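The structure appears below as structure tokens.
Note that one protein chain is taken out, while the other chains of the complex remain in position.
Order as written gives the chain letters A, B and C; numbering starts at 1 within each chain.
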Amino acid sequence: MSAPSLPTSFCGIELAHPIVNGSGTFDAIAAQRAFGDALVEQFPFAAFVSKTVTVAPREGNPPPRLWELPAGLINSIGLPNKGLAGYLTHDLPELARLPVPLIVNVMGFTREEVAQLVTAFAERDEVAALELNVSCPNVETGTIMGSDPTETARLVERVRPLTQKPIVVKLTPNASDPGAVAEAAEAAGADGLSLINTIRGMALDPRTREPWLGAGTGGVSGATVRAVALAQVSDVAQRVSIPLIAMGGVQRGRDADDLLRAGATLVAVGTESFRDPAAGRRVAHELERLRRERTSSGAPTRA
Amino acid sequence: MSAPSLPTSFCGIELAHPIVNGSGTFDAIAAQRAFGDALVEQFPFAAFVSKTVTVAPREGNPPPRLWELPAGLINSIGLPNKGLAGYLTHDLPELARLPVPLIVNVMGFTREEVAQLVTAFAERDEVAALELNVSCPNVETGTIMGSDPTETARLVERVRPLTQKPIVVKLTPNASDPGAVAEAAEAAGADGLSLINTIRGMALDPRTREPWLGAGTGGVSGATVRAVALAQVSDVAQRVSIPLIAMGGVQRGRDADDLLRAGATLVAVGTESFRDPAAGRRVAHELERLRRERTSSGAPTRA
Amino acid sequence: MTAAVCTDDGRRTLAPPQRRRAAVLERRTYGSYVVLRVADPDGPPPRPGQFAMLAAAERWGGGDGERPFLPRAFSVARVPAPGEAEFLLEDVGPGTNRLCELDAGDDVWLLSPLGIGFAASESDLDGRRPLLVGGGVGTAPLAILQDELGDAAGAPLLGFRDAPHAEGAAYLRDARVATDDGSVGHHGRVTELLVEELDRDAHAQVYACGPPPMLEAVRALCAARGVPAQLALESGMACGFGACFGCVVPTKTGYVRLCVDGPVLDADQLETALVPGAGH
Partner (left out) sequence: MTAAVCTDDGRRTLAPPQRRRAAVLERRTYGSYVVLRVADPDGPPPRPGQFAMLAAAERWGGGDGERPFLPRAFSVARVPAPGEAEFLLEDVGPGTNRLCELDAGDDVWLLSPLGIGFAASESDLDGRRPLLVGGGVGTAPLAILQDELGDAAGAPLLGFRDAPHAEGAAYLRDARVATDDGSVGHHGRVTELLVEELDRDAHAQVYACGPPPMLEAVRALCAARGVPAQLALESGMACGFGACFGCVVPTKTGYVRLCVDGPVLDADQLETALVPGAGH
């Protein structure tokens, strides 16, 4: 099958099609260990979004880290990563060899940590854009940085001057009004937004009756969050004019098409990649086919 | 099969077991038209929670009102009801004949409307408790009454003196921190809390690519919200000491048991009743069996 | 079989208040349609026009997109013997697809009979001749109605898309058929047959079931000629017993829940039979 072709531009980055991966749902380095060069030759995504990088290395949460849901998953991975220095030394050179642009996702526990991360990547040509994961609590104020418009704005204002690269803010769905946070991020200078991150969820061990996940609670993803994602993307798209990377439960071309229809520019595939590493490419192909059918049947593609 | 027996007390109301219905997911009057006296003889719930009553009658939202999800449902029913006067005249006398206590769910678009509703039911002996649906926007401030702790507190403070009946506040899951709203409601005098209401969701018509639901967006319920419900119930239970009615995706005794384990006193069955009108009774029976097995196997029932 | 309690002027047999598990006894096909014959010893006898909520007892869900999750509504198509029921199905989506896969020996979940059926007693007819008009899978409730009316019912008028669908006509007795593509019977719409019949003798009572555009044509036609018509409508249902308020259709007096106030409605209750979100 030929490579999907639906040329798309996002924050000035030119992509072959609008399908990328969700941060933390695809490890291109590990996948190369499992699949070899074949992975790179038929890379499933038009850009690669790397797993969240923090300043200090993290082991992640104690296992078990996964709980299967009806049509979904709770994870409590806990952002394991090699830390900024380890990422720059070990991961960045390998990811730079991928055939697609690289978006680096970063998270800090204080604004200054985020600033440090943004500064470190500002001068790296290998990096096309930065995504800020703001789903962690602000250790100073106690609020979740990304659920409060004011906190989000202060963070974006702090880091915006530190790089010329596009800054994408990844919103949390666990907010009373994600649209208000989106507006605040845009006003503070964000170039794009991505949503949705996982929704807080929990499960009990059927035998012990204690929380199953090592960390107690985790984040829900997969088909089960699709309708919530579409509602939030639709709302945010109507309230900002910067481009969106939309995600949440995308399994088929039609799901991606729904999110694009709701106003997104790119669509990320997350959990569905766990069911098939080639899911991103399949979704892009299905989207291409949908577009072709719609164009040839003369139906309107966008109202 | 004999009636399930798991005697439970909630805000001073004695119930045969802890399973009730979610507001708006069972119409005991319509069900009697479909099933006759047999429904009342084997009533599926230990208390009946009626659909939201508003001051003025409402037709509800334009159809279509339903969209099926993987393991769930989006509804945009829009609170159709006969209004306070119609409810008092037509519904209350019929519901008073049910063999179980009656909890009336009310919603107002202003605090004064809620006060009017609470006052109207304060003197009605047929009514065991009131549930306040605070998921609507405050028309004065624009915020959703139930997603803001301050708004919720002001509402509860306003209506608390108007009745001696227990007041249960039904929290919305579409809040950054439902636990904070719960604490505010408790401090303001609420006797109990119920959660979760539906989560905002959306779907597109596969043919027209326009929103499927007549109202554009709706609320997600069913198995698909179960993990989110458990996380919120667990969090709220740790932050308040008033009793909880927990709901969200309960299909089996084990799901109810999970919510009780997380700290709830009662559990409501909503969407699952659509798959089987006797679901509440079955869940209660399954719960009874689980309890019996656990007692006889000597395993701890509560840490 | 339980003693049936009937309300709403004999148009509603009450259902037992829980879903029951029932065995599929037989699966037949009529061209594009599947007929499931189901053992239902505990089910009270349905009135023509009443419906059931059905779900496969095993592996409901899990198809493309993990649907179906909720049960689906189907007219009781026939009561071939006491304690049995038949359903006529068309595979149009994940729920009907799963049900059409069932075969003898499989089980279904059944909540039945639900809703208000056709008013078709002698006093309802009041001397008018019953005229049965069906489109596509809307044929289903006309079979049980034809069985009940016996010889009083003339030839049912049935419209189908094409020949494979028109094989569904064999499920009824003596049907006159119209097909969109002319492959069987009259080339054209079933409403053209209805016009013919009404031209011949307008002292009729019409009973119709079919896709919204057909029902709307029947409604307009009968309204224009002052012929009383009862329409069995469809809308998206979650529960089937009035619990969810999801199945409303607009009538002249506001929204009504089709599952408890229908599915059979008097045509003159409606401004239009083109209800939102129904049909395919």
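Basically, contacts are C-beta pairs under 8 Å (C-beta built on N, C-alpha and C of every residue); 3 or more make two chains touch, one makes a residue touch a chain.
No experiment lies behind these values; they were computed from the predicted model shown.
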In the full complex, displayed partners of the excluded chain: A, B, C
Contacting the left-out chain in the complete assembly, out of A:P62, A:P93 or A:G216: A:P62
Option from C:P45, C:G61, C:G135 or C:G246 whose C-beta touches the chain left out: C:G61
Residue touching the undisplayed chain, where the options are A:A31, A:L88 or A:A122: A:A31
Which of A:E123, A:D276 or A:E293 contacts the chain that the document leaves out: A:D276
Sites on subunit C contacted by the missing partner chain, in the whole complex: 59-63, 66, 69
Residues from subunit A at the interface with the omitted partner, ascending: 24-27, 29-31, 33-36, 38-39, 42, 44, 51, 59-60, 62-66, 68-73, 75, 77, 80, 212, 214, 222-223, 271, 273-278, 281
On subunit B, residues whose C-beta touches the chain left out of the figure: 70-71, 223, 251-252
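Here is the rule we go by: only the chains that are shown with their structure count from here on.
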Centroid spacing, where centroids are CA-atom means, of subunit A and subunit B in whole angstrom: 34
Between subunit A and subunit C, centroid-to-centroid distance (C-alpha), Å: 48
In subunit B, residues with contacts to at least two other chains: 69-72, 223
Sequence positions of subunit C contacting 2 or more other chains: 65-66
